[in-house]
Structure formats: C-alpha cells, structure tokens
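A single protein chain has been omitted from the complex, and every remaining protein chain is retained in its original position.
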Amino acid sequence: MPYNEKVLDHFNNPRNMGSMDKAARDVGTGIVGAPECGDVMKLQIKVDDSGVITEAKFKTFGCGAAIAASSLATEWLKGKTLDQAGELKNTELAHELALPPVKIHCSVLAEDAVKAAIEDWKRKNAAPAETALATEEMQGKTKT
Amino acid sequence: MEDNTNKAVLTKCTHCKHEMSQPLLCDHCETLNPLPSFMDFFQLMGLPRRFEIDLKTLHEKYITLSRHSHPDFHAEDEPDVMALAMTVAAAVNEAYRTLSDPIRRAGYLLELLGGPASAQDKSVPGGFLNTMLMLQEELEDARVAADAAAKARLKQVLLTQRDGLLKSVERLFADLEAAAACEATRQQQLHEIREQLNAVSFVRKSLSQLE
Partner (left out) sequence: MNAQDFQPLPPGKNNIILGIDLGTTNSLAAVMTPGGPRILRDKDGNGMVPSVISFGPDGRATIGSAAKAHAVENPLCTVYSVKRLMGKGMADLREDLRVLPYRVVGDDATRLAAQTQAGKPSTTAGAVAAASSGHADTTTAEGGCATEAGGARPTESREIVRVDINGRLMSPQELSAMILTELRQRAEAALGQEINQAVVTVPAYFDDAQRQATRDAGRIAGLDVKRIVNEPTAATLAYGLDQKQDATVAVYDLGGGTFDISVLRIAGGVCQVLSTHGDTHLGGDDLDREIIDLITGEIRSRFGQNIQFPPSTRQALRSLAEATKVRLSDAEQTTVEIDLGDGRNFQRTITRSEFESLAAKWLDRTIENSRQAVNDAGLSVEQIERVVMVGGCTRIPYVRRRVGEYFGPGKLYTAVNPDEVVALGAAVQAGILSGMKRDLLLLDVTPLSLGIETLGGAMGKLILRNTTLPCQAGELFTTYVDGQTAVDIHVLQGERELVKDCRSLGRFQLRGIPPMPAGAPKIRVTFLIDANGILNVSASEERSGKQAAIQITPSHGLTRQEVDGMIQESYRSAREDMAAHQLIDTRNEAGRILRAVDKALVNAGALLTADQRANLDATVAKLKTLLEGSDADAIYEAVQAVNTAATPLTQAQMDEVLRQTVKGKKVEEF
C-alpha cells in the first residue's frame, strides 16, 4: 500500500476539520498554498490567556497527504504553547505519516500553515508598541 | 531590447555546408538537419521572443516544420535519418505545445528571461488564497448538494479569474519588454509575473476538478 494506514486514517476520519471565527481575537489563522500541485491549506488555532493552544481546526483542499498532514498538525498542536508550536518541524509530520518523497512537500505546507497561524495570532495580540513594530515587519515581507 | 527573430540564428547544413534560411530542412540539398542545441522554441518557430503571439502565424510555421520533419515523410530514408526525424519532430511538437497555450508560453518565457520557478517562489497576490479557499468551500457545498447551477456559476467565476490573471500577465510582460529597466525593477517585474502564474495554477487545478 503506497499510502500508509495513518494517512488513510486521517483522510477517512479527519480530526478537527472545520472553521473558527477568523475575527475573534484569540484565533490565529494561517492560509498557505503550494502552486505546483494546487493544494490550499487553512489552519486555525485558539489560544487561551496563558498562551496555550486550546483548540485547532483545519480546512484543506488537496491530496490525501496534505489533508493528513494538516489533520495531524491540529491534533499535535492542542495543549502546546505557542513557542512549542513554533518548533513543529515538517519532518516530524512526514515521519509520523511515513510520507513518500513525492509527498514531503505536503508536510512542509502544514508547517508553513502552523507558522502563519501563530504569526497571525501574535499580530492580533501584540501589545500596542509591539503592534507598530510587527506591522512594519509585515509590510516588508512577501505574503504567503 | 534585442531583436530575437531567427535572422540572428543561421546555421549551416551539416551535409552540404550551405547556409540555411530556416532550421531543419536544407534549401540546397534537402537533407534533414538536427536542431542546434542553443535554439529556443521562439527561434525554432522563427518568432520574436515576446509574450504576445500571432496564433495563426504560429500554426502555419508549425505545419511547415512538421512537413519537413515528420517521420512519415522520412519512412524511406536511412535509419539514422529516420531516428533524427523522430527527435526533431518531437521538439517541433513540444515547441508548438508550449507556445500555443498562453499559460505554458508565459512560464516558458519567464524561465528564458531568468525569472523564478514556482518551486523557488511560491508567492501569490495578496488575499488570493483566501478567495481560493472560499471558492473551494462553495464548490464542495455545490458538489455535495449536486447543485449543477451553482457549479456552473462557480466555473464561470473561475474562468473569469483565470482570464483576469492572464490579462495581468500579458500586461506585465508588455511592461517588461517595453522599458529597459534597471536590474532591481526587472527582478521585481519577473517576481510579479511569477506571482500571477502561481495564482493561475490554483485556478487551473480547481477548474480541472470541476470536469
């Protein structure tokens, strides 16, 4: 079987598929895409006052591996602090799902989505002084 | 802006050494010549290296080159000429395939001009992914509800989007070709074209899923 059972499991029974209110202050949203294969991934996190991720949701339009990677990521994120979440590496996802080389980029996309969600939350929840700094930083970046 | 018409790339026939007015078939001895490795698709078709293209002229040139190189017309020749005809005809077909489709032509031209590939530069225009996500969600709802009218409407939205993006690409190439800009501006222009083309990839994927 080319697709690992774990991938199929996430594909058939995805965990945490859905949406949260994007406008809510405690929600961080990351939207990323891979042009070569046309995969689009949205990952959202809800962070409580102590900086711990209490909920995570995803919506992915793409191949089975992309869906599985984002599904697994949301599972993994729950209960982690933002710093811990920022350390999530795509290789861990790829290893856990036993992704073949052609599908590694799906795990990279998931990692990008997590980082984008964290960044979005930080931008919304930074202290006023930090907000100004953060906004300047954002303007220089290429959007993903 | 350099003139990249085929006048600059005359080759000599490998058989009789006469100069050839166009690639492939020698005017003098009618031997089929291999393609010079430095020739790009525009040069092969004898067309200027620009995004804007006359499709009718392109087709005519394609047919002429095909008549020269197609294996059917070399079926009675020596085996090595037949083998050459195969690879040359394959190159001619590839050239036509690439240049006749605006999306493929844009990607090819961008590469020729030294622009980034999608693997190197994944960016898309601001807010585009959000739009794609919403479209995808609507598509999924339409699929689940088997709502043919909604699907048709969404297909139209995607087609309009694709056309809009292509128009941007056309404009960006025209800007690039018009002004002799400094390097920094040029890199920015190439990057923007890549952004538009990346967006087109997403739209195309969604359209193909609609079939």
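Think of it as A and B in the order they're written, each chain with its own count starting at 1.
The rule is short, and it goes like this: contacts are C-beta pairs under 8 Å (C-beta built on N, C-alpha and C of every residue); 3 or more make two chains touch, one makes a residue touch a chain.
The model shown is predicted, which means the values in this text are computed figures rather than measured ones.
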Omitted chain's touching partners, listed by label: A, B
Selected from B:11, B:93, B:118 or B:187 as touching the chain missing from the view: B:93
Of B:70, B:143, B:191 or B:204, the residue in touch with the unshown chain: B:70
Residues in subunit A touching the chain absent from view: 1-2, 99-103
On subunit B, residues whose C-beta touches the chain left out of the figure: 63, 66-67, 70-73, 75-76, 86-87, 89-91, 93-94, 96-97, 211
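Quick note on the criterion: only the chains that are shown with their structure count from here on.
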Centroid distance [mean C-alpha coordinates] between subunit B and subunit A, Å: 35
Subunit A contact footprint on subunit B (complex, rising order): 118-119, 122-124, 126, 129-130, 132-133, 136-137, 140, 197-199, 201-202, 204-206
List of subunit A residues in touch with subunit B within their complex: 31-38, 40, 42, 59, 61, 142-144
